[in-house]
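Of the protein chains in this complex, one is absent; all others appear in place.
We call the chains A, B and C, going by the order they appear; numbering starts again at 1 in every chain.
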């Protein structure tokens, strides 16, 4: 397993408090969706998790819905295999997309008390753990009363099956509403939110959520810091050759770009990425590292979750920790000039 | 003063409960920003208010910031002049823009306890009233803790100086946060929100606010249903002649369109308005009435506030009440097809 | 009254939010204890208040106990005389030392419900105002249950006779205990504390209180930034000649120094002040201005209250606003080296 030994010159991991809590998570963390049944087989998962752990990553992120539960099984197998101390790990899973766990979807998805309780129990079984550190609501469920959802997550915490709860891809007003019910009932509110966040997609984190940080102490564990790879700059030199001339609706590249950015909008996004190259070059970093360092320069981000199918990707991300300090106010301003997408909502003062 | 008598064939006024309250407001109401010191002199204000009152309008909307307080004075003078029963009126004012009432702006604007209390006292003095029915926070104040604002509006209510409080142009998460503090402290939460709303500007009312209606019982008193007149169709035949060729940055029409819709976006909006004309024609109504009827067809709208500088405008708006029922599901669907701007956020089910 | 016109080159006043509130107070403010019956006659008080007001000072601090109530009368007379807008003023008074207002001290001092209510009513009468902006508990009262005191200040606020309440010279645990009762009962907690604070006396503000700022949002209105004048450097060249050789227990200078710093400790304090002179010289400011700028460089300080017996003293203090930015991290570190009295208690992170 020599290839998963962390290079000697990797920077020391940085730990951040998860929002307004006493829990510390590694600034870079590993997502669990690339796994058996998903896109990567177990051996690669094991290698990536070991590389991550050895690099000081302590937060491993999963969900019941990833690969129909296989992702949790694979992550649990890695934890068992390496014999890491439970204390040293911050393990998460998410509840919402449990359709794979029954023949009738009606009570296997969403945030009803029934599905939260059943879902957490089954996730723990797949993970082989007594508890997760973090449990997320994987989406808002507008058909379940908020009080029911807040109560159910508190129930799970009171049973010792999770230590903290949070949300993923909720709106600011839904998070505020969850806190309303939590406070009204003396219950624990959602500690963290997991949104997508990158230089190309920042409306929520830098805009809509601006009131949340001071008001609720919301911590962010962001995903997609490379915007599914676009920010690595691999499309800087043009659309891949095989799709350049076809440009029909079925072209996978076009389809993906359109899904990410919307009809007729993705070309401008690629142009923005191209303009970031000189900035990365000047700093002497890769565009991927610039993208990681940029999200980490936001103090509201507790951890940036990366996907990885081989240890080298883990190491590249970890190296970006050294680059955060290169992002001086002047460099950040230059980047803002290129992005031109800074939301205007003022944060709370207090 | 015969000209302010309501025409005999005006439809009967419709009253709607203001959100989840027992207070009933006329579906069409009169805003107080067109007044002495603003754009219209007192006599016209009196005529419009009498026309409105005679047509069954009971809700008259004002703000401390309109015309530096002159708007409240004018409205108060009208109420005194006509001797209407206080019981029959729903009078509002709004606190935030009180910069005119001191030499130092620092504590004369915003939503601190100091300005809310001092502002309400001074508004009541200008209005010549002991209390307003509705007191609004005219904007969110992100420098004042929400708890302070919620407590101050409750204080004003407890002193009998206002009966209900609400917000204007707040975000959904700010409204939810206000409710959090209100519920936590056993206080009264914000009952109503006053947003701009029209066929051309509906992101908040039909999108971001979607969770609020069931969750908090938020009622809407919307303004700008004609989008400052654009929806009357008066620009359907092109930009006014005198500005057609100038098209420079100083052209008032261009400036106004740009302010409303953003750089490079207003032409498409005018095109949408043009496409609505056949719909209005088919129903046999004016485009203004179509615009009024459309906002009133939204059951979350408790009242549509109009501006008026002459009684005829009041009557035209009131007549639109008869047209709401013309907006069948089929017609509404046709309109959606033309607008193409329906937000996608699902409402709460419960 | 030409002499009270602010010099043309006075820096613009700076306003700061008072702790976690929406109220803004001038960073420099004027204390009301130097007045008729105290040390200065009314005319001088009027001149100082006008000089302060004209320089942008909006916060005027008083207490029932200053000069047996004469201080409040004098301040009230100045407000009436100059006709300033009530909105533009932040007026405070303090309740505790009301012994002058009855023949029997038992219920005229302390923080019982009876004395708070009676004391506030009588202070308002002396001030000629309907309400003060800030009401302080002038000392902790360990004979009155905290709940009674918290309830009484809320009562006064609910009656509209004060807008915010706070404490003066309370311990951190007493402030925390007041918040306990306020929260438990859904009442308003103490917003601000008024401690002595200067380069020579900082144990509470920079040590014991460190937990309060984040936990409760406590704002500070500090007094004695010059440590009764010692920090002006006027004793740098030695103890005044007439006391140099006497050094007996009755020498007023020795008595005062001993009272401020304790037996056998004041000589070292004077030595520290001497060492600060080169720092002030290097920055090109007076030692008094260095002392003012230093307290203002602490972001937890909302306002520094000065005493003044002539307008020139007001202006010297206001000029120190320009000097805060001279206190770079390097200069502040140099000062710390000279002071050698930085408390070690860590602040809260969150």
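Details
As a convention for this text, a contact is a pair of C-beta atoms (placed from the backbone, for glycine too) under 8 Å apart; a residue touches a chain by one contact, two chains touch by 3 or more.
Just so it is clear, the structure is predicted and the values come from calculations on it, not from any experiment.
In terms of the touch definition stated at the top, the absent chain reaches A, C within the entire complex. When the missing chain is restored to the complex, the residue among C:184, C:259 or C:282 that touches it is C:184. Per the touch definition above, the residue from A:23, A:79 or A:111 contacting the chain not shown is A:23. Contact residues of chain A toward the unshown chain are 15, 17, 20-24, 56, 58, 85-88, 90, 133, 157-158, 160, 163-164, 186, 188, 217.
Against the chain not displayed here, chain C makes contact via residues 142-146, 171-177, 179-180, 183-184, 208, 211-212, 215, 345-350.
Going forward, only the chains that are shown with their structure count from here on.
Spacing of chain A relative to chain C, judged by their CA centroids, is 49 angstrom. Computed from the mean C-alpha positions, the centre of chain A lies at a distance of 41 Å from the centre of chain B. Within chain C, contacts with two or more other chains are made by residues 17, 20, 217.
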